[in-house]
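Note that this complex is displayed minus one protein chain, with the remaining chains in position.
Letters are used for the chains, namely A and B, taken in the order the chains are written, and counting of residues starts over at 1 for each.
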Amino acid sequence: MLDMTTNFDLAPLHAILEEYGSQKGTVIPILQRVQDAYGYLPKEILAEISKRTNIPLTQLMGVATFYTQFRLSPRGKHLIRVCDGTACHVSGAPHIVRAIEKEYDMPAGSSSPDLKYTLEVVYCVGACGLAPVVIVDDKVYGRLSPDAVLEKVRDV
Amino acid sequence: MPQVNITIDGKKIKAEAFKTVYEVATANGIYIPALCHHPALPPEGACRVCLVEIERQRALQPACTFPVTEGLVIHTNSPKVREARKFALELIISDHPLDCMTCEATGDCRLQDLAYEYGVKGNEYTGGVQHTYPIDDPNPFIQVDRNKCILCRRCVRACNYINGVEAIGIVYRGFKARIAFGMDSTMQDSPCEFCGSCVEVCPTAALWPKMSLGKGRAWQLKKIETICSYCGVGCRLNLHVRDNEIVKVTGADGPANHGFTCVKGRFGYDYVNHPERLTRPLVRRYLLEGGSKAATDHRGGGDGKNGDGLLATGNAAADFVETDWDTALNLVAHKFAEIKRNYGGDAFAALCSARCTNEENFLMAKLTRQLMATHNIDHCARL
Partner (left out) sequence: MSLLKSTDDLLSLRERAIYALGVRVPGASQPQFRNDVVVCGSTGCRSANSQQVLKALQAQIIQRELDKAVRVISTGCRGLCAVGPVMQIFPSGVFYNRVQITDVPEIVEQTLVGGKIIERLCFRDVAQNKRLAHYLDIPFYNRQLPIVLRNCGLIDPQNIEEYIATDGYLGLTKALELSPEEVIEIIKNSGLRGRGGAGFSTGIKWELCRRVAKQPKYVICNADEGDPGAFMDRSILEADPHSVIEGMVIAAYAIGAPLGYIYVRAEYPLAVIHLRRAIAQARAYGLLGENILGSGFSFDLHLKEGAGAFVCGEEMALIASVEGRRGEPRPKPPFPAVSGLWNRPTVVNNVKTYALTPRIILRGPEWFSSIGTSKSPGTAVFALTGKIRNTGLIEVPMGITLREIIYDIGGGIPKKRQFKAVQTGGPLGGCLPASALDTPVDFDSLTEAGATMGSGGMIVVDERTCMVEFAKYFLTFATAESCGKCVPCRIGGQRLLEVLTRITSGAGTPRDLDEIERISRNMREASLCALGQLTPGPVMSALRFFREEYEAHVYDKFCLAGVCKGLYELHVDADRCAGCGLCKKACSQDAISGNRKEPHVIDQLKCIQCGACVEACNLDAIVAQPRGKGVHAIAVA
């Protein structure tokens, strides 16, 4: 069911809000679930949340922009996460980040212009033994050179 | 609350437990600078300008949040304290446009005062990144200049705790943090009611009344205290006047409003010097000149003399003409007496206004009950 004023299907949102009801302190889980459902946090949906829960918009925005997990714009089709945790950093992660940024014209934290890729730099995914670690759509690659990483990215 | 004994700068003080160091010091005449703290708002502890040294604490502590307990020994002005305060001020200044020459707040700016006090002359961190935000919020009342914002969050707290609207918040974090309205849009698109409480508490020119821009600075303005004429709450206001013109209104500390006020009291003052404001009584021509009461036509047009639909009726006999107070009041008195004679007191009904003072309402009651001889009297604020 497409809502005419927002152009979004609001059914998943309503189901989520239903579940949390009027419990205290649920802003973050609500936003997490909404992001799972919609891929990001569209402003229209935030407005709807505020309307239905009486949580002030400023609070929703404040929270959505505070935590790195939340995105206010859609993400590319493939997610590339480069770990720049300490172990990966000293094993050359910055070279990998730079190579991807250059190849696809997307600074870390953004998506390629064609929305094919999104590049995120993360801190420690817990695979330090494999440093430097790159995760392309949940597939973990370790100990790769920047060129080899570019190849994996190209081939997804 | 129990009393505790503390020492501030060598002075032994008895204080109520759990009051803040800032409150106790200030009440005892000991000066501690503050920037993010505002007495009407819950403390935040964000600016670090009020830091003091408390013995047996690991680091310096903010006076505005630290509760006093038995035996505290506090130094408010040690070299370490002064260095840290100056450091905080220098950092703020390093991300602040130093255009005090043309800044509206000059002379009425907490940051400027403190920079003066601590000898912060300019940017200690030349070459460092500075924010450049556009100054483009389109609302009619408040100019938002984020470049001058020091993120003290007084506005956020005022909007939340004083006005209860939560139109302002902080978005992003770290060096990228900034104030935002509603869904990070404009003030108009947020739940903002333009009460101006945020402007009231903003220590710099980050939030400034648009109607006051370029109208003069603190020392050029005369402050006149008055009571707001809009409603029965009776907020105490300061009119800031220059050349007999009100250029700004701020809240004064009255029992009803404690320094805050609503959109009408703060921004609704342009009627005072408005060219169309009525300053003399108007009376319909036929009442003055005799003749019959003619049918009025409110569609306007008329002789165009007054240039206003209400005044110009298109019917010369019904037009308003200016007169003096005695004439006008006499006319009313005669008419009232005539009505009372012909129809009795209960032909009257009086409705009092919340915009009148208590004394005026009292007089109105006297007039109605004793002279008009009726109990038909009510008040608009009777909810």
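Just so we're on the same page, a residue touches a chain if its C-beta (ideal position, glycine included) is under 8 Å from a C-beta of that chain, and two chains touch if they have at least 3 such contacts.
Keep in mind that what you see is a predicted model, and the values were worked out from it rather than measured.
Checked against the full complex, the one of B:46, B:239 or B:287 touching the unshown chain is B:46. Only one of A:6, A:59 or A:110 touches the chain withheld from this view, namely A:59. Within the whole complex, the absent chain has one touching residue among B:92, B:144 or B:318, and that is B:92. Panel shows chain A; residues 24-29, 31-32, 59, 62-63, 66-70, 84-87, 89-90, 95, 122-131, 133, 140, 142 of it touch the chain omitted from the view.
Seen across the whole complex, the unshown chain contacts chain B at 44-48, 51, 59-62, 65-67, 80, 83-84, 87-88, 91-92, 94-95, 125, 127-129, 150-151, 153, 170, 172-177.
The criterion applied here is as follows: only the chains that are shown with their structure count from here on.
Annotation: 43 Å between the Cα-based centres of chain A and chain B. By the touch rule above, chain B contacts chain A in their complex via residues 166-173, 180-184, 190-191.
Chain A contributes residues 43, 46-47, 56-62, 65-66 to its touches with chain B in the complex.
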